[in-house]
Structure formats: structure tokens, C-alpha cells
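Apart from one protein chain that is not included, each protein chain of the complex appears where it belongs.
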Amino acid sequence: MSLSPDQTQAAAAEALNTFPRLLLHHARVRGDKIAMREKDLGIWQAWNWQQVAEEVKALACGLAALGFKRGEKLAIIGDNRPHLYMGMAAAQCLGGIPVPLYQDSIAKEMAFVIDNADVHFALVEDQEQVDKMLEIRKVNESIRQVVFDDPRGLRHYDYPFLQSIATIQELGREYDRTHPGFFEKQAEAVHGDDIAIMLYTSGTTGNPKGVVLTYDNVIITARNGIIRERLTENEEVLAYLPMAWVGDNLFSYAQSLIAGFTVNCPESGATILTDLREIGPTYYFAPPRVYENMLTQVMIRMEDASKLKQRIFHYFMDVAKRVGTRILDGKQVKPGEKLLYMLGNFLVYGPLRDVLGLNRIRLAYTAGEAIGPEIFDFYRSLGINIKQLYGQTEGMVFICVQPDGEVYADTVGTPAIDVEIRIDDNGEVLYRGPGVFHSYYKNPEATASTKTADGWVYTGDAGYFAENGHLKIIDRAKDVGKLLDGTMFAPKYIENKLKFFSFIKEAVAFGDKRESTCIFINIDLEAVGNWAERRHLAYSGYIDLAAQPAVYDLIQECVDKVNEDLSRDPLLSKSQIKRFLILHKELDADDGELTRTRKVRRSFIAERYAPLVDALYSNATECHIETEVKFEDGRTGKLAADVTIRDARQFTPIAKAS
Amino acid sequence: MRIERDVIYIIIVTLFLMVAIPWTMGQISEDIFFEWPFFFEVAIGGLLAGVMYSLVALGFVLIFKASGVFNFAQGAMVLFSALTLVGLNELGMPIWLAIIATLVVMLLLAVVIERVVLRSLVNQEHIILFMATIGITYFLDGFGQTLWGSEVKTLNLGIPSDPGFYFDGKILINDFDLVAALLAGVLVIVLALFFQYTRIGRALRAVADDHQAALSVGIPLKHIWVIVWAVAGIVALVAGIMWGSKLGVQFSLALIALKALPVLILGGFTSVPGAIVGGLIIGAGEKLAEVFIAPLIGGGIEDWFAYMLALAFLVFRPQGLFGEKIIERV
Amino acid sequence: MNERNLGDVVLEVKGISLSFGAIRVLNNISFNVRKGEIRSIIGPNGAGKSSMLNVINGVYHPQEGSITYRGETRQQMKVHHAAAQGIARTFQNIALFKGMSTLDNIMTGRNLKIKSNLLWQAIYWGKAQREEIEHRRKVEEIIDFLEIQEIRKTPVGRLPYGMQKRVELGRALAAEPDLLLLDEPMAGMNVEEKEDMCRFVLDINDEFGTTIVLIEHDMGVVMDLSDRVVVLDYGRQLADGAPDEVRSNQAVIDAYLGVSH
Partner (left out) sequence: MLYREAGEFKSTYQADQAILTIRQDRWFMWAMLAFAFLVIPLISSEYWLGTILLPFLILALAALGLNVLTGYAGQLSLGTGGFMATGAFAAYKLATAFPELHIVVVILLAGLLTAGVGILFGIPSLRIKGFYLAVATLASQFFLIWMFNKFGWFTNYSASGVISAPPMSVFGDAFVTGPYATAEAKYLFTLSLVVLFALMTKNLVRSNIGREWMAVRDMDIAAEIIGIKMLSTKLKAFAYSSFLCGISGALWAFVYTGSVEPLAFDVNRSFQILFMIIIGGLGSIMGAFLGAAFIVLLPIFLSNAPHWIGLNIPVDLISHIEFMVFGVLIIFFLIVEPHGLARLWQLLKEKLRLWPFPY
């Protein structure tokens, strides 16, 4: 059933404004259609909607029997497993609130959330998670009940508060016999403005905040997404991203429950790629790094292919580069090219998509961080409709989406249905819409500082609308600075642009309150190393390689390209890179130069390499530097080098012809 | 080598049966003529033929011992060598020169086989190598006859072939067989010595046990293979000469291989003495059976009797009379 | 682990002596195995450990002594009998069926449980297919248990050593044995692999209550895992007892622990 926003549908939708209702609805209208699959014991075990509804009912009643009340929280911890999703539904059917946690976080981290959210019930995957619960329980008795899915290794755990899902469901069936109609009554009693779920944002700073979302937030936004992309009940999705992450909740839970399509859970972390290929999803989300890794894999594997194959491959990839995206966007191309593309589709694109498991994809999203244009175009030119979206937990994901046919690597598209966006004077992006979250749990001041009285939410991102009306995100608002002449300076934006080149591993941009932009660069030892070997360039190690003039030339090209790019950008054209140097050592988390999540710590680096920074802003062409470094074995030593500094080519600003 | 007790038992029993069965047959059925001199005449005839079998079997054993290859081509080599010899002889070469020339040819053959076949099939499963030797068989049969034609040729080495009477005329033995057997015997002894007392011979024995050992002897594996195949070639030549001048040089010589097989399994693939003893038992047994049993069951049993006989032995010793016992390690 | 109360004796070997021709491999060995215990046999190379296992499951036939298994006493075990009586084992140097996939290897482990006859299997229908499926399910549980899903359909020949050992264990488990003989299950493994294997051995012992007789070189492993330990040395039995008893036994220290390790 492809939802189109006409009256009858809307009316129907009105009634179906909570997940309990949606679930029962699907059990009624498409009871024997497959709702969930899980690769288990070697095959894809399937549940149809009828079965899901029954299991959820049993589970809910079981929880109720254990004293799970309305408004009660249910912590859900584990890999993507059907029973965990059912647990979510069960909690919601009882008017409770599921609180998914990141399964890989340690007990201590979990303890905070569990305490902060007043969780008394936990539904966990396996022994590993049960152990964490026990550990937490030592310090905090608040957990009254722990339910586990996989009994493996738990037979000797006897704790009164520990039961398997199977037991609970048995209990539930019994409870249902004794309390007929209980479940239906509870499920009906849930309303659109009730709290549907609490998602903790893994805060980069301070403790995570619990984002409270109502059914209306979630369902209306999710449905809008379905309407906009014309998703149907026949989609197949692979649920492999953490359940605690809003995206997974949207793609593998909310939208499935609304459109009635099938969610597939992989066998294990190790088999995701094979499972992806077996399922061949039609609707897929992945963060940029996933696509990036896939592409690298493709290239590496092609390296070993026979010369002929390589020639074929590259020939047709060029064809795709020329016309692929245009064909995907339904634009006109020369019939000759079209023919070539069709041939290529048979010889290369088709097989490639198939081997990657992407050949049934109708719609693929990426988001979270900027994706490299050539990665992006690679997939699009293969005929895979991958689009960027811009979203936040606070807005139930959809803020901006790229409309079909208007997909550009450097923008995140136009506002989603019912979403308004405005840019405030310091360049920060604000939005308002159905998805806007209810509040941060037990954190009014944070709520107040993020969400205005009239429902506008501060994204914390700086951006602006490009001429084509697409939103362009350039950086975290707090990182955006100004050059002395007042031009906007977006370090991360520039750094990303540089990092899109495979030769550049890290880049650090300076410029805030300075006259121009200057750059530290870390070359990618592997990529540049290979490049050097192909040119029979001898080098002893990173330092040596980094200092080679040839390498400088190579990097210079990249830098110049970036400048050329920047020059096209009305706001940033003046922040073109003036001078750059290739750092003599790789930035390293152990030296505190990167965060553990490999984000550059600009200010720290600025201090640490003060002499180099100064040199950049002088007109020196070389600078001697000594740095303290930690080696793997923990010893520290000195690293000395003379670092060359080069000027980058400057481009005269030109307005982008769109 | 120490002979296990049960082997001796088996042989004794066999000998006894070889005498007892014909005798009983003679007693119970009137269309079997049994008389001691006649019996011995047959037995000796058989033994002499047996020596020839041993000769062919020896070729197998050498190669199997040294390279684990079950060389089905041995028969073809017999035919090929004989054909070459006669062919060269007919081309006007004096017989002695022809023999030397043939020796050279067989040597070349060994080299070619090692180069082309063995080297490229090294460490393949045995069955593959076995198939390869069948391939060689086809090739040699075809090649030999293409070269020298397929009509029956006579090979005369001037060995007296008229029947001679011994033990004051009671027993008739074909002198040719006697001579042939003697020659074969000599060759066998020579080979035995070669294996015992020459460095190469020892190396060959080492190879059979394990290839590393062989290398440590300091002879590269490929040389060893060439050598065994060459030796096998020489043995084939001798066999070829014997059988050739007995039956005439023709395609049927190739089938001698099939006669040698039961000898092999009876004696054990890896045992030179086995080949000899086996040959004698098969030879004698076959003849005796043909004369003293066959008439009762329609005759012409020599195709398979040897096999059945060998099979009977295998049931008692699956590794053949003198083959090494296989102990299952896990 | 020693305070676990163990069941009564399931296997008793009395005065076992085994020799090949002149070589004496085992010399008057006697010990017993109790239900549900993990029993280790240790000793230097050539101590006759593997031979002992081979005696227990009937590959070798001892010249003297008797084996009592499940109350039946016999002078020697017969291989097929041992298998039929629920004795399974793994081998020191892997004895997998190289030509088959992981799945098929483990399926083969269930051969004794498959009843349908040649004809049914030939038409692969009805009983035969039902059986194939039912046993496939069981096998999948084992695959899941040993966490080898991703090599399910790989020919075992291509697997790394550690994985092959795991598959072999799986094949043994497939027979749902009462008594599991493990011949150096951790030999030649890296640390993680060893840890996994230990975990599996323990899990097997406690999830399925399988009695386990284990040969192992890594003393650490042996001492952690075992309830009781027998020490062999050149076919002689040096000691028999709980790990710490054995550890403190002088003869053992001289013969074995003394020697490096």
C-alpha cells in the first residue's frame, strides 16, 4: 500500500497514530505477510505480522504480570534481534516507554542512563548484557526485572529477577487467559501525544541526554518520509545499526510499522556483508564510512583482477562517471552513451551491485557526516539511488532530504515535509516541525537552551541555503569562526574537503581571527606509499615520505583543487587556503592530538605546534621543529624535522553557475 | 629383511596345495591325467614362465617403490622396447648394436617421461599418476606400432628353442624357457645387488621410505625418477626380448602387464623378493590349474585364475606377501 | 571447580597394557572416569596419551587389561561399538573429511542417528528429507554453539588450523556423546583460540553434561579445566588425582613439570 497524502488515507492514518494500533492493524490487514526475519540456525527464520502481534501480546502480558505499569521504562540492550524490537512494541502496548541502549557501552555508561531514566525493567540480548545488568545491580537496585533473549550460558544463573523471554511469554499467555481483553484495552489506551520512546544521544560532551519523543513526533515524521519517498509494504530493510540510534528506530521500526514492510536481522556482526547480499534490501541506510569502506574493498579487489577485467571495469566506470548520474536523475543523454551504459550495466554495474548486495535498492540514504563526492557519485553512477539527508535525534531524523533528481554531493537537500528551516544571523541552522522532540528527560534547562518556546530547535550546525534552494551544512556552529576581514571560516568544512582526497589522512585548518587560512596536513601513509612505490620513489618512513618534494606536489594539487572549489562558494571564497605544510608526524590520539573518535583537537594542536603555525603565518619556507612523542611501548622520545611550507594557488572568486 | 612367520606358513601351505590339489583332481576325475613326472614337467614349465612374470612385475615394483607411481605402462614398455629392437634389427642393425640402441631409446624414454609427465604431476594423488601411466600406455602402444607397424615380427637371438628331455627323458622342458629363466634370474640378482650395494640403489630404497631421506642421500628426486624409469625400461627390454622371441613380437606383448598385476598384489607392490616369489607362485599355480583343474570347468581359465589366486592371498595378507604392514595412526 | 559433586563411575580402565611388536606403549594403566567430570591425561610426548584414547574407543586393542564402560566389561573396545555407545572423539592431528564442507562434516557426525534407507535417500523425499532437515537443525545448533556460522559452507580444507579443530569438535558433538575424548584440542592454537576452546569445553561439559576426557599439553589449561588428572610417562602411570595433588606429586614434577613447560 503506497501511502499518498489524500484524504481517506489521512483519515485512516489518523486512527493509526500509535505503534500499538499500527501493529494490531497490520496483524488484521496483512496478517500473513512477513514482518520480520532473522538469520538464525542457517536460514532466515520469519515472523508474519500475525505472529509478531501474538508474540508482542504474550510479552506485554508477561511484563504486565511482573508489574510493568503505564509510563514504566523498559531498557532494551543488544544487537538487532526481532525479540528486542518486539519488546519495544510490547512496552509501548502497555503505555510504557522503551529506552534502547548502546549494546557495546560498558556497564558504567549504562548505569548512568538506567539511573537517569528510572529504568526498572531491562530486556537484554544475552549473557554478556545480563552480566552488565548484574554488575549495575550491585551498585543500584533500581533494576527489578531482567529478561533475556538468548539463554546460552545462563542456565546456572539463578536470580529471582532474571527470566528468559520464553518464560515471560508463557507467563503472559497465562495472564492473558486470566485477564481477557487486558492487552487490547491497554493498547487502545495509548494516544498520539503519549511518549513513544526515549533515545539517549551519545553526547560528545558531558553525559548523554535522553531525548523524549511522542508518537506524533515519531509517526508523523516517519510517515512523511514514507510519503515523500513512496515507500511501500514490499520494502526489505536490513536492521544492523545500533537500536539505540534514532536512525535504526526510524528505518527498522517506525517506518516498518507504518508502511508494513519487512525488517531483516543479520545473523551476527561477522556476517553482515553476506547477510546484506542474501537479503538484498530495497531500502537502506548507511553512514558514509560504510560506503567508503565498500568502495575501498571494490578497488582493492579489482587490483588483483586480470588486466582485461581491469580494462573493462575502468572503461565502463568512466562511462558511468560521464552519464551514470544523469541517467539516474532521468536527464537526457546521447543515445550512444545510453547504449554504452546499458552494456556496462550488464558487464559491470549490474554484477557489481549484485556482489555488493545493492542491486535491489530503490532508495539508499546516507547521513551523519559529509560524504566524499567521488564516493557518492560512484554509487549513484552505478544506478544506486543513494541520497543524503540531514537530521537529528531531536527532530526524529528528517530535517532535510535530497529530492529525487536534485542530488548534489555538497548539499543535504530541501526541507522535509512539514519542516521549516531558518538560519539565524550567526549562521546556525534552526528547524521546526512535527518531529521536534518533546523534551530532554529530566533536563529542563538543556531543553530550554535547545528548543525555543515556539518550537524552533537549534541544530548547533552552521549552514546556509545554496542558490538551488538546498541546505548546505558547513560546520559545527561553535567551530565556525571569522577571518580578520570578517569572512566566514569553517575549519571542518575545509578539512573535510581535503580529507576527501585519499592521499590526505588528516587536515587541521587555522584561520579564526587570523588574516588567512592555513593548513596542517597528514598524508595517508598507505595511499601515498602506494603512489610512491608506483613511481619508484624510495622512502624510509612517514617522516621521509612526508618531506619529499614530489609528495608536496601531489598534495599541492589537492589543496589547489580545494581552493578552486572554495572560490566557487559565495560565502567561503575568501577563506581559500593560503599556505600549507605536511606535518612531520601522524596525529595520534595517544599524544592527545585526536579525540578517541579521531576528531582533531585544533586548539591543542595549535599550541603543541605553535612554531609551525607561526611559520605558516610568516613567509618562511621552512621551519625546524622538535616534538615529544609517545611510542607504542609507552616510551617517549623526541622527533625532530625541518618542515617545508608551501603557498597554495589562489583562485579569483566566481559565482557558481547552477 | 626379516620374513614374518605367517608368510612362511602361507608359502608352505601354498606349496602343499599346489601338489595336493592336482593329485586329488587326478584321483577323483578320469579326464584329468595325473602322473608325477608330468606334474613336475608342468610345474617346472610354470615356474619358468613365472620367472618371466617376475621380470615384468619387477619393473612395476622398482617404479612403485621409488616414486609411488603405479606404472601401468610397464607392459607397453615391454612391447615398445621389443618393437624398437626388432625394428632396428630389421633396418639392418646387428642385434647387439640394436640392443644397445634400444637401451639408449629406453633411457631417453625415461627422461622424457620424467620431464613431461612426472615433473608436472608431482604431488598429485596416486590415482592421477596411475591414469597418466595409462595415458603413457596408450601413447607407447600407438607410437610403437606407428613407427614399426603392427604385424607380428619374429625375434631370433639364436637361443635354442627345441624341446629338451631331462631326468632320463621323463620330463620335457623347453630349453628356451630354461635359458630365458636363467637370464631373467641373472638380471634379478644383478638388480638385487644394485639395490643392496650401490649408492644409487640405496638412494632408491630410501626414496621408497620417504623422499626427504632420499634427498639427504644427495640425489635429486628427478634424477632418481629418471633412473628408476630407465632401469624399469631395461627390465622391460629384457622381458621384451624373452617374450618377444618366445611368442613373436606383437601387440599381445603389451598384455603381459595384465599377467604381472596379480604377481604384484601377491608379492606386494614394494617388494623385489615379493615380485620373484609371487611370479613363481603365479606361474606354477596358473599352469597347474590350467592342466589339472581347468578341464573340469571348461578350460581357458588362465585369464583370471592368477587374479583369483592372488585375491585368495590378499584375504590373508592385505598388503601382499612381502609388502609392509600398514598400521593405522590417529 | 573441584567442589563440583561428580556422578558415579562411567568408565573404568583396569591394568591396560598395549604393545606394538616389541614396543610397549602402555604399561598396566588403570583409572576411572566419573559421570560429568572433566578428566585430563597428561604426560610428555610419547607418553602414550593418544594410544590410551585409542584403546578407550577401540582403535587399538590392548593385550592385557579390561575396560568397563557403562557397567559392561570387555577385554577390548570395538570401534563401532564405542561409537554406538556414545563415545566420540577428536584427534591430535586433525582428521576431518577434507573434501566436505563444515556443514557436511558435522552432519556426518550424526550418521548413527539417521535411519532412512538407501531407497528413501535416493528419492530424497518423505522420511529421508524430513530426517535431513531435522538433523540439519540439530547441526545448526552446534554451529551456533561453536560460533562457526560464517564458515558453514566452506570446504574444511580451506579453513585455518584453529577453525578446523573447532569443526572437528563440532563433528564429535553432533553424535551427542556421553563421553567425549579430546586429543590435544588446543595444540598449536594462539591465545584467543585457546581461550575460546576452553570456553567451549566448559560449556559442553555444563550445557550438555558431557563427560570429557582430555589430553592437553598446556598445564595451565589442564589445571583450570580438569576435575582430576592422570599422568602418564613412557607408558607408565605416574599419578592420578585432583590437579593440585598431581601438581605437588614428586614423581610428576621430576618427570614432567620439571621439564620446562
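A, B and C are the chain letters, set down in written order, and residue numbers restart from 1 in every chain.
Definition applied: a residue touches a chain if its C-beta (ideal position, glycine included) is under 8 Å from a C-beta of that chain, and two chains touch if they have at least 3 such contacts.
Computed from a predicted model, the values in this text were never measured in an experiment.
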>> Can you list the shown chains that the omitted chain is in contact with?
In response: A, B, C
> Out of A:D118, A:E278, A:E406 or A:D544, which touches the unshown chain?
Replying inline: A:E278
> Which one touches the absent chain: B:Y53, B:F269 or B:F292?
Replying inline: B:F269
> Per the definition of touch given earlier, which of A:A15, A:V29 or A:I43 contacts the omitted chain?
Replying inline: A:I43
>> Out of A:D158, A:D304, A:D425 or A:D485, which residue would touch the omitted chain in the full complex?
In response: A:D304
> At which residues does chain C meet the chain that is not included here?
Replying inline: 57, 59, 79-80, 82-84, 88-89, 91, 95-100, 104, 107-112, 114, 116, 118, 121-124, 128-129, 131-133, 136-137, 171-172, 175
>> Give me the chain A residues in contact with the hidden chain, please.
In response: 37, 39, 42-46, 236, 277-280, 298, 301-302, 304-306, 309, 312-313, 346-348, 350-360
>> What does the interface between chain B and the hidden chain look like in terms of residue numbers?
In response: 70, 116-117, 120-121, 124-128, 130-132, 134-143, 145-146, 150, 258, 261-262, 264-265, 269, 297-301, 303-304, 307-308, 310-311, 314-315, 318-320, 326, 328, 330
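The rule we apply is simple: only the chains that are shown with their structure count from here on.
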> Can you name the chain whose C-alpha mean lies closest to the mean of all the C-alpha atoms?
Replying inline: C
>> With centres defined as the mean C-alpha position, give me the chain A-chain B separation in Å.
In response: 78
>> Could you work out how far the Cα centre of chain B sits from that of chain C, in whole Å?
In response: 48
> What are the residue numbers in chain B that touch two or more other chains?
Replying inline: none
> Which chain C residues sit where two or more other chains touch them?
Replying inline: none
> Quick one: in the complex, what on chain C touches chain A?
Replying inline: 103, 136-137, 140-141, 143-145, 147, 149-150, 152, 203, 206-207
>> Under the definition above, what is the set of chain A residues touching chain C in their complex?
In response: 40-43, 152-153, 155-156, 267-268, 270-271, 274
